[in-house]
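Note that one protein chain of the assembly has been removed; the remaining protein chains are unaltered in position.
The first chain written gets the first letter, and so on, giving A and B; residue counts start at 1 in each chain.
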Amino acid sequence: MSSQAMNSRATSSKAKLTLGPVLYNWPAEQRRDFYFQIADEAPVDVVYIGEVTCSKRAPFLTPFIPEICDRLEQAGKEVVISTLSLVMSKRERKEQHELVQDSPWALEANDLSAIGLLKGREHIVGPFVNVYNEDTLDYFYENGAQRIVLPCELSGKAIERLLSSNKGREVEIQAFGRVPLALSARCYHARSHGLSKDGCRYVCEQDPDGMNVETLDGEAFLAVNGTQTMSYTVNNLLGEINDLSKLGATHFRLWPQQVDMIRVIEIYRAQLDGAIAYDAGQETLSELVDFAPFSNGFYHGVEGNRLVE
Amino acid sequence: MYDKNVPSRVLPFTPMLFAGFMMRPVPAFSLKPIVKHVLTRMKKLYPEIFSRLAVLGNTSFLIDPTDLPYCFCLSVKEGETHIDIWDDDSDRSGFQAVISGPMLDLIKLLEGRVDGDALFFSRTLNVEGDTEAVLTLRNAVDSADVALADVIGVPVPFMKPGFDKLFSKVGSLFGNLEKDFVTVQRSVLHPIARHMGEVDKELDRSADRMRKIDKELVRIKTSLKKSQQSVERGR
Partner (left out) sequence: MELVCPAGTPASLRAALDAGADVVYVGFRDETNARNFPGLNFSPEELEESLKKAHDMGRQIYVAINTYPQAGNLEPWYKAVDTAARIGVDAVILADIGLLNYAKRQHPGLRRHLSVQASASNPEAINFYRSAFDVQRVVLPRVLTVREIAELIEEIDVETEVFAFGGMCVMAEGRCSLSSYATGKSPNMNGVCSPASHVEYEQRRGKLVSKLGEFTINSFPNEEAAGYPTLCKGRFVGHTGDPSYLFEEPTSLNVMMMMPELIQAGVKALKIEGRQRGKAYVHQVVSGYRKAIDAAMKGEPVPFMDMGNITEGTRSTAGAYEKNWR
């Protein structure tokens, strides 16, 4: 066990980068092209794909999934299908059952229903499942988790404590992108257009990085993505990943945004490999991400929207 | 935090306000013994309130019955609770929180006959400053079944027995009067309120325009930055 822990420390520069599932409603063809480009060009080790946010969007992507997965696997990427984060209706449950039964790819469980269905089978515990302490972490590994993605609001201190008890097993940290903060049965995109969820006309497609939400004082605050509420700021742990990697974090997740994701991935890879100075990496990232400021407050145990230098 | 020169809101037109006018000639210091006696009795009758207040450490509240010419200073110092009564025009600086509302509602709140959040939702109660401290006070007071009659039931040193009866009689009289006063208040205030409403709307429209201009400015700045960047890239 201790040799495993040492091993993970010795190979810390080999920490892997993952691309989280696209949380927004990007047109299916655009998603396919995006993944093809990732397969061909991005130095990313794991790619998660699937509709996590709203089951109404799923039918558009589903036909493209085999093709996308093949291409990614041919490029040597590990492919994982992410399940829906809030499962309620009969249709959603049926689709999840079928996915668990038939998927030739590994699955990321984003709801306890999927965790239950995958009990005893190797799977990944997604960021929408509450893992706040070592007892829960242990329970999920025992249940069959090969990797656990930690929730967004955990502080560095809590993460460190969890990494000290993961016994060399895989832990993934959300490192880049707008953070999904909340889920709801109600669609706020539809509501803001005066529509209901049932008759939503897929208005969420208009905001591929989410719809900005400002306060009455005109201060940017949140971003709405259908039934999901995201941070306005873009979480960016470029300055923290090397420390986390030394502590035993094995994977770092980058959430897709409408920016040059290939370049973002390259910068993170270079930072992990020590191939680029932090300042230079940060400067390039700042140029790439022009739609919102960065934050790392959750990691530093303060307000999530804040940036701690 | 609390500027006494700027009335933050119109005084509620209540029977207490009337009583307040009548009580103007009575200076606050002459009421101090009564107020202190009430606190002493409360500490004896409801120790649970004060044990829940102790967590506050050092905090001073200004409790302002808006329809009386007095205000109460309730302070917790090193876990011990003190109270004082002041004239409305005394110096009000140095308080962590201010709670204001009509006296009868404050009494109902003290006795747990009304929900503090409900009074706040209906805008009867106003709160400024350290919200957490106010919440602690509310929760502490609500943890006991306070009955003011029990508190002042024992003869106040310089008052004749029967004060409590008088108090409850006056209380019910005020209760009855309250409705009539609200009716009168509406008719008196209506034209003023309408005028103020117009002024407020105009200010809102101006604020709205400012916000739109701000936004436009941000948009222009952004596109300027982008075009600069593309010029640089072109070089």
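The rule we apply is simple: a residue touches a chain if its C-beta (ideal position, glycine included) is under 8 Å from a C-beta of that chain, and two chains touch if they have at least 3 such contacts.
Keep in mind it's a predicted model, so treat the numbers as computed, not measured.
Interface note for the absent chain: among B:16, B:85 or B:114, the touching residue is B:114. Only one of A:62, A:103 or A:192 touches the absent chain when the whole complex is considered: A:192. Listed by residue number, the positions of chain A touching the unshown chain are 85-90, 92-93, 96, 111-117, 119, 128, 130, 132-140, 151-154, 157-159, 161-162, 179, 181-188, 191-193, 196-198, 206-207, 211-219, 221-222, 224, 229, 231, 297-298, 301-305.
Residues touching the missing chain, restricted to chain B, are 8-9, 48, 52-53, 55-56, 109, 112-118, 120-123, 126-129, 131-140, 142-145, 196, 200, 203, 212, 215 (touch as defined at the top).
Everything that follows uses one rule, which is that only the chains that are shown with their structure count from here on.
One inter-chain figure worth recording: chain A and chain B are separated by 47 Å, centre to centre, where each centre is the mean of the chain's CA atoms.
Of all residues in chain A, those touching chain B in their complex are 218, 287, 290.
Those residues of chain B lying in contact with chain A across their complex are 211, 214-215, 222, 226, 229.
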